[in-house]
Structures are given as C-alpha cells and as structure tokens.
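After the structure tokens below, expect a handful of questions from me.
Up next is chain A:
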Amino acid sequence: MEYLQLGRISLIISFLLIIIGFWGILSQKNIIKIIVSFTILDTGINVLIVSLGYLKGRTAPIIDASVSQGPNHNVLNAIVDPVPQALVLTAIVIGFGVTALLLAYAMKLFKAKRTLEINQFNDLKW
Partner candidate 1 sequence: MVSPIYIVAAALGVGFAIGVLGKLGKNFSGILALLTIGFMTFVSSEWLYAFYVGNQVPTYIFTAGFKPPISINLLMGPKEAFLTTMVNFIGLLGGIYLFFNFGRKGRNAYVVYMVFLMSLNVVIMTRDIFNLFVFLEISAIATAGLILIERGNRAVGAGFKYIIATSIISSILLIGIIFAYFYTGTLNIDGLVQAHLSTTATGGIAVFLIMIAAVLEMKPFPANGWGLDVYEGSHQGFSAVVSVATATASYYVLYKLLAIAGPVGSQWDYYLALMGAVTFIGSNLLGVKQKFARRLLAYSSIGQLGLLMLILGLRKYLGDNLDYVVLGILITNLFAKTGFFWLAGIVKAKTLKEWAIIRRKPFFLFLMGTFVFALIGFPPFPSFFAKWTMVMNLARQGGFGWIAVILIGSFLEAIYLFRWFGYAVKGEDTYKYDFNIRWHKITPIVILVAALYYAGYLTSQYTELGRMIDFIPLFFVLVLFAIDFLPVAVKNTIAILGMGTYFYFIYPDLDNLRLIFEVIFMVGGILTLIAGYAYKGKRSGFYPVAILMYAGLTGIIQAHTTLEFFFGWELMTAGSYFLIIRGKRSMPHALSYMLFSVAGAYAILAGFGIANIGQAFPSLDIMNNIQYFPNWAYGLLLIGFLTKTASVGLHIWLPGAHGEAESDVSPMVSAILLKAGVFGIVLALIGMSKSDFDLSALAYTLGWIGALTALFGNIGAVFQEDAKRLLAYSSIGQLGYIVFAFAIMTQLGWLTGFTYVINHFLYKAVLFLTVGAIVLRVGTHNMYEMGGLIKKMPWAFFAVLIGIIALSGVPPLSGFTGKWLFYNAIIEKGWYFQGVIAMFAGGIAFLYLYRLIQTIFLGQLKDNHRNVKEISIWFLIPIYTLLTGILVFSYEPQWVLKPLGNMIAQYFPNNGLHWEGSYAYSHLGYWTGAGVAATVSVVFVIAFILLKIMTRKAHKLEQFDIVFSGERPERPETTHIAYNMYAGFYKAVWPLTVPLVERFWTWMSDLVHETAGFVRRIYSGNGQAYMLHIILYIIILYFITIGGNI
Partner candidate 2 sequence: MSIYAKLAYTLLGLFIVLNWGMLMSATFRKIVARVAGRHGIPFYQPWIDLIKNAGVRTTLSHGFMFYLGPVFRFTGAVGMFLFMPALFGSDMWSNFSFQGDLILLLYFQSFGMLGMAIGAGDGGHPHSTIGISRGLAQHAAIELPMILGVISLAIQYHTLSLNEIIAAQQGGFQHWTIFTNPIAGITLLLAALGAMGHSPFNLVKAPNEIPIGPPTEYHGTYLGVLMSSGAILHVIEAALFMNLLFGGATNWLEYIVKTFLIYFYSVFVGVVFPRFKIEQSVVWFFKIPLALGILAILIYSF
C-alpha cells in the first residue's frame, strides 16, 4: 500500500481532473459546458498545488490544537508547507473571478445570438 498514500492519490486525481478539464474545453460545443470544464481544470490545479505541498504525517498550517506548541518544539516540523496552501486560496479567488466573468460573457453571448453553441461565434476570422 505504499503507492496509495494520500499525497499520491490526490496527485493522480489532480492530473485526472486537469486532463478532463482540457478534454472538456476542447470537445464540448456548449459554452456553459466549456466553462464547467474550465472550473474542473481549475479544481484539478488547486488539488495539484495542495498535494505537492503535502508532507506525510503533518497537519494543516493552522496553529490550533492539532499542533503541539511546546517551548522546544518547532511548529514548522508539525505542519505541511504553508505556502501552497496560501497559493491555493489565492488561486481559488482568481478562479472564481474568471468563472464569474466567463459566465457573464456566456450571458452576453446568449443574448446576442440566442444560442450557446461556440461554433456560432465566428464573426471574426482570417
């Protein structure tokens, strides 16, 4: 069971999500589905970030009861790397913003042509 540690599982899942996301973006014709695929991709990346920062047997970088705070005990040895965790938070916020914007655009596109098929929006070409 060495292979199936938490870190590795989440790593595999993250890659799966990323690939599904890319696949969705490239294959789905409906704009809403593309946006959903994009959020899947985003989630995959977030999972990836967290799993790369994961260290076996350590806890979340929040200094609370789960972290023993003895005088000679270095807190850093008890928690996982805090930086990826912080990054994920930021990335989620940004992903939220982008998704919101994409949905707003989807709305505008639908208003323009009463359709959500991405093939229908080829006004600009060549």
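Quick note on the criterion: a contact is a pair of C-beta atoms (placed from the backbone, for glycine too) under 8 Å apart; a residue touches a chain by one contact, two chains touch by 3 or more; residues count from 1.
Regarding candidate selection, all candidates are chains of the complex that A comes from, given by their letters.
Given the structure is predicted, the values throughout are model-derived calculations rather than measurements.
A.B. asks: Taking the stated C-beta criterion, I'd like to know which one of 1 or 2 contacts chain A in the complex.
C.D. replies: 1
A.B. asks: Going by the contact rule set out above, which residues of chain A touch candidate 1 in the complex?
C.D. replies: Residues 18, 22, 25-26, 29, 31, 34, 38, 41-42, 45, 48-49, 52-53, 83-84, 87, 90-91, 94, 97-98, 101-102, 105-106, 108-109, 112-113, 118-119, 121-126 of chain A touch candidate 1 in their complex.
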